[in-house]
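One protein chain is absent from this view; the other protein chains keep their places.
What follows is chain A.
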Amino acid sequence: MGSSNSSVNNIPNAQELMQETGFSAAHILRLHERFEFLDKHKCGQLRPQDFGAVQELALNPIGDSIISAFFSPGQETVDFASFVRILAHFRPTDRNQSRDGAQQEPANSSIRKLKFAFQMYDQDRDGKISRAELLQVLRAMLGIQVTEEQLQSIAERAIQEADLDRDDAISFDEFRKSLEKVDIDHKMSIRFLR
């Protein structure tokens, strides 16, 4: 494309980002192109409205929750580094990575993936999925065929299934336990094109 992003060197902190997220230079370049495409005002920051440019997202029932997952609490904008860090959750887990305890878990480990999924529900970031939060997601996904009453019972049942300490909410541990049998790696990875 333009001359400005022909090389990784033009992207600030590119090397660190690559180190941190495991994306290759080609990935970073490509994502940067995308970032600049979304960034209509060329200010190096994305606001929630900018994501609206992606038309398919409007059709996605949980598109809003996903967009809000890009913004850390209290912040109105997201810069390129955070953008890449969020997307790094969706890289397939590296198999042959050495796991030394000192290092922080990489973003694409299954626990971090799960954490991301958990935060999709946990809009108020209190570490628990409350009934209302679950209902909100369910309502978005199930659409019009299901009545409100049925939605409530579904939410209730889902909470009961996962809720081990009977506080009427799902904590992260409970969430992880309930999805023990699911191959998170498989379900939460996409192929990033070079």
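The rule we apply is simple: contacts are C-beta pairs under 8 Å (C-beta built on N, C-alpha and C of every residue); 3 or more make two chains touch, one makes a residue touch a chain; residues count from 1.
Here is the rule we go by: contacts and distances are computed from a predicted model.
Its record in UniProt calls the unshown chain "Sodium/hydrogen exchanger", which is the match among "Sodium/hydrogen exchanger", "Translation initiation factor eIF2B subunit delta", "AP-3 complex subunit beta" or "Glycerol-3-phosphate acyltransferase 3".
When the whole complex is considered, the residue among A:A26, A:C43, A:I111 or A:M141 that touches the unshown chain is A:M141.
Of the options A:M18, A:V54 or A:A81, the residue whose C-beta touches the omitted chain is A:V54.
In the full complex, chain A touches the omitted chain through residues 30-31, 33-34, 37-38, 51, 54, 56-57, 59-63, 66, 87, 90, 92, 117, 120, 137-138, 141-143, 145-150, 152-154, 156-158, 160-163, 166, 168, 170, 178-179, 181-182, 185-193.
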